[in-house]
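Worksheet for the structure shown next.
A single protein chain has been omitted; all remaining protein chains appear in their positions.
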Amino acid sequence: MKNAVGREIPDFLLENGKEVYQGKNYMDGKYVQKASPKTRRYEKPQESKIVETIKDALIQCGARDGMTFSFHHHLREGDFVVNMVMKAAIEELGLKDLTIAASSLGAAHDLIADYIEEGKVIGIQTSGIRGRMGQVVSEGKLKTTAIIRSHGGRPRAIEAGEVHIDIAFVGAPTSDCVGNSRGIGGKSNCGSLGYAMTDAKFADHVVVITDCLVDFPNMPASVEAIDVDAVVVVDSIGNPKKIASAAARISQNPRDLMMAENVAKVIASTPYFKDGFSFQTGVGGPSLAANLFLEKYMDEQGIKMGWAIGGICKPMVELLKKGKIGKVIDVQDFDLDAVNSINQTPNHFEMSASQYANPANKGAFVNKLDFVVLAALEIDTGFNVNVLTGSDGVLRGAPGGHPDTAAGSKVCIIVTPLVRGRMATVCENVVTVTTPGDCVDVLVTDYGIAVNPLRQDLIECLDKAGIEHVTIESLKEKAYSMVGRPDPVQFEDKVVAVLEARDGTILDVIRQIKPFTFED
Amino acid sequence: MQIEKNAVAGTLESSDAMVTVEPAENGIELDISSSVMNQYGRQIRATVLETLERLDVTSGKVTVVDKGALDCTLKARVECAVFRSCDKSAAGIPWGGVIR
Partner (left out) sequence: MINRPTPERFRLRRTMMFMNAQKPGLIKDAYIYGCDSIMLDLEDAVAENQKDAARFSLYHALKTIDYGKTEVIVRINGLDTPHWQEDIRVCVAGGADGIRIAKCESAQDVKTVEAAVTEAEKEFGVEVGRTLLMAALESPKGVLNAYEICCASERMFGVAISGGDFRKCMQTKFDPSGIDMLVARGQMLMAARAAGIQCFDTVFTDLDDNAGFEAEVRQNKAMGFDGKSLINPKQIRLVHEIFAPTEKEVLQAEAMVSAFREAAAAGIGVFTVNGKMVDVAFIPGAERTLKLAKACGMYEGDLV
């Protein structure tokens, strides 16, 4: 069945009330029955929940074949936790048929690719999937169909019971002996623990893994002891160098800067750019650089940003410290400046993934967002964006908060170079639709700006400000005139992953890759 | 032209291609690897073969390691490698002739 972005969704996926994507806000007003976990009572006072090893924690939580383990990705490419836990479960306890439900996975988890090939891990639910894991899943080696969700779609699915977490693992930079956990104060600091919060509330069991045990009570806690079954102290939960980059430097690439300047120009031309406006930006080169130019416009017009959300890094923290932003609320921190600021700098707060982006709660932060600036691997002439699959069709990205912020915000700006090497970023049909075109408003490239025809109001704003813009078709033609028209990527029939829209409908499917041959 | 000795042109930087030519008998043996194989493999092959034909190269082992080069770059790298293999790359190039 074809969905609202023109993707063919196989019928076998449309069981148990699963629907195809119907367009933005389709689920608005519907009711949801929230799931509740089955948790153990610890009525008798406990001095400590510390157990010796991860294996002990697994045994205490009744780990067995076929369970679903959840993880969060604040330790990013420095994360040791996923591998440690899976190794203990598979190699020490001999468990199999396990499913990993993570907020994101990366190249740090190449080891899991082996467990997938061995059939020990049979399910993957995540936002990001990269490296060897992306490769083996794309090759069809995962026993079940992987599920890709956005950062808002994940807590929605957890709350609705579509994902039942048997054991949630919280990699905590600090914890006390009963599991009050924080993202700061230790040696592997990551700042916010926002993605772990929903997991801790909805999992049957919660295990905190820390490399820095601190005195009770570790306050204010991001994950609370009342939800934690066991605490394991290990030597190291991650490589600090890869958890937080020293400081996300604003790009000096002239192409990025040129695009960033145009992004700021577009923002400043809209009526939403007024005192107290709200903003989120990705951490890609041009998106981040937009901060710099935006500040100039804010100063010129004598206005301040009311609040900013998102994954946070240095440029945003600096604006906060300069008093140019009222409040920063974040779900994840990307560099040391952000890590050292959250819950320390006045008006820099932590939030859960549900609070950030869940479409099924009663109003996430993204719903009140004025502007979001995002990157894209590909964007097609229907303004559909792909941030998940590469030009070879292999899984190597993450929807992250992209679809959530695009849908919630008043103005969603995609900024990307027209071509990357020989890849046309602006194309006829994206390989995978991760953010539907009805949520995307403006495209800024190094060859010009295009506005979604759905947004006549923005077209008027740009015209009034004298900002030149062209059709997205003409940008696509320009790209193809430079790099040539691409051959369509070839796939096998087998569906290896389902891409859920944030509301839980099916936005797209990813099929098994077909090795390239010169024969047609 | 005839490929007289091994020669290389280009780099492995993004948007470039490294082309190696080696003498061989019995026609063209072409080996292509590319970062954009799925979408442009056929076009790369066509461009390389056309260029070799234009230079009247009928035999040789040609290896292309492509890093997302545009057609104009692929042509330039193939031509340079072939001219280098004949020690004819430094001067008197037939610009606008077989190089076009």
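Letters A and B mark the chains as written, and numbering starts fresh at 1 in each.
The working rule: contacts are C-beta pairs under 8 Å (C-beta built on N, C-alpha and C of every residue); 3 or more make two chains touch, one makes a residue touch a chain.
This is a predicted model, so every value here is computed, not measured.
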| item | value |
| --- | --- |
| Residue of A:I122, A:M258, A:I303 or A:L454 in touch with the missing chain, whole complex considered | A:M258 |
| Interface with the undisplayed chain - residues on subunit B | 9-10, 13-16, 69-73, 75-77, 79-80, 83-84, 89-93, 95-96, 99-100 |
| Absent chain, residues of subunit A that touch it | 252, 254-255, 257-258, 421, 446-447, 482 |
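Following the convention adopted for this analysis, only the chains that are shown with their structure count from here on.
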| item | value |
| --- | --- |
| For subunit A paired with subunit B, centre-to-centre distance based on mean C-alpha positions, whole Å | 42 |
| Interfacial residue positions of subunit A with respect to subunit B in the complex | 391-393, 420-423, 482-484, 486-490, 516, 518 |
| Subunit B - residues contacting subunit A, complex | 14-15, 35-43, 45, 67-71 |
